[in-house]
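Note that one protein chain of the assembly has been removed; the remaining protein chains are unaltered in position.
Our next item is chain A:
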Amino acid sequence: MELKTKIIAEEGRQDLLITREFDLPVELLFKAFAEPEIVEQWMGTKVLKLESKKHGSWQYETSDAKGNVVFKADGTIHEFSPNRKITRTFEMANAPFGVQLEVLEFEMINGDTSRINMHVIYESNALRDQMLKLPFAQGINMAHNRLQDILSKLK
């Protein structure tokens, strides 16, 4: 199967590029990043706050079945240009990964298809590689949820 989502992470650098084409008009793709109730669905997290505007801020939080918070992240929005670009920061709470700068570019391919290019810049090459080595770090919530599921089945 073709890999739809591509990631370019060159050795020794402190950034990476995530790119993906969608069978969606660019307006719908952008909307999925701008509206809290849609973000919640595909990111699988609770969106406590998402102010989609320049100088706005955002806050996500994920809890396990017992209500314990297992993932928390926040950041601010520096640029919000509808259907074109979002520049924002990302920081995971209680994790040693520092702050990431994320530049999201939305591109129209044609009326029905579009592409996202996410340029993620870390504080250092070491921090980027740590994040990559722990691919589940961003998805820590998912790892924990799966862990909870498995544990509860064993009981």
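Definition applied: a contact is a pair of C-beta atoms (placed from the backbone, for glycine too) under 8 Å apart; a residue touches a chain by one contact, two chains touch by 3 or more; residues count from 1.
Here is the rule we use: contacts and distances are computed from a predicted model.
Enquirer: Between "Integral membrane protein", "ArsR family transcriptional regulator", "NitT/TauT family transport system substrate-binding protein" or "Cytochrome c", choose the name on the UniProt record of the chain that's been left out.
Expert: Options "Integral membrane protein", "ArsR family transcriptional regulator", "NitT/TauT family transport system substrate-binding protein" or "Cytochrome c" considered; the missing chain's recorded name is "ArsR family transcriptional regulator".
Enquirer: Considering the complete complex, identify which of A:L24, A:V47, A:V103 or A:I121 is in touch with the unshown chain.
Expert: Reading the full complex, the residue touching the unseen chain is A:L24.
Enquirer: Would you indicate which residue among A:A9, A:V47, A:L101 or A:I121 is in contact with the undisplayed chain?
Expert: A:A9
Enquirer: Mind pulling the chain A residues that touch the left-out chain?
Expert: 3-7, 9, 11, 18, 20, 22-25, 28-29, 31-32, 38, 41-44, 95-96, 116, 129-140, 142-144, 146-147, 150-151, 154-155
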